[in-house]
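Excluded from the complex is one protein chain; the other protein chains are retained at their positions.
Showing subunit A:
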């Protein structure tokens, strides 16, 4: 482990930092911890952004689309389909409507039955895709007309399964944000422990500094600078690796745009840039608080 950590870069202390002796192993351990946390933070961020996009996409796409399923004896299927399309053509709020052809039906069923499905031999219902205008349509009125003129037609505005899907995606986004908060908290806790260990190990240094007239802020600064730099450097490393890993994830466009990739899109690629400064901020706050708390016990 020590040999492995020895491969990591370590900045040489400068200025006031020099009063604290170099601690190679713990320094690299802090660096590695910050890198691991930043790597995880990139994924949590990607998850949060992706689930947000997914929720928006599902909400938008499903809210503006509906399906009419026509179940009728084979000899009545064409007549009922025509009747449904006629009704839709004069229904306010319908932007477009069309009956799915055999090839589209086969595509829909192929994930379950394979590509060579003989659609024409199966008693399948006819599906009609309805795209609504921004204002939406009167679902209840349409259902009544369909019941009267095409008794085999059933209008489905996707509400039943749209709501839980959007709720799930929203929940996923919240989990992503919660993960980011937990990662930040865990990073703060680990850096606090590392800083406390460093402060305890450098009791003699602190006593000498107090003896020659050092104020608490001077002593704390020496430790804070070092841990902030370690936190920042580790986070840069972890962020770069995390972004590279996210970029290497497979594309999910094959799902027809219904799903979304667990990656960043457009300006979203800039979000990970916030991780190193935030990690440095967490390291700064955690170390400063630990140092000032501990120094109060030393005269």
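Just so it is clear, a residue touches a chain if its C-beta (ideal position, glycine included) is under 8 Å from a C-beta of that chain, and two chains touch if they have at least 3 such contacts; residues count from 1.
To be clear about the criterion, contacts and distances are computed from a predicted model.
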Of the listed "Regulatory lipoprotein", "Electron transfer flavoprotein subunit alpha", "Cell division protein FtsE" or "Sugar ABC transporter permease", the name UniProt assigns to the chain that isn't shown is "Cell division protein FtsE"
Taking the entire complex into account, which one of A:213, A:250 or A:266 touches the absent chain? A:213
Residues belonging to subunit A that touch the chain removed from view: 16, 18-19, 21-22, 204-205, 207-216, 218, 295-296, 299
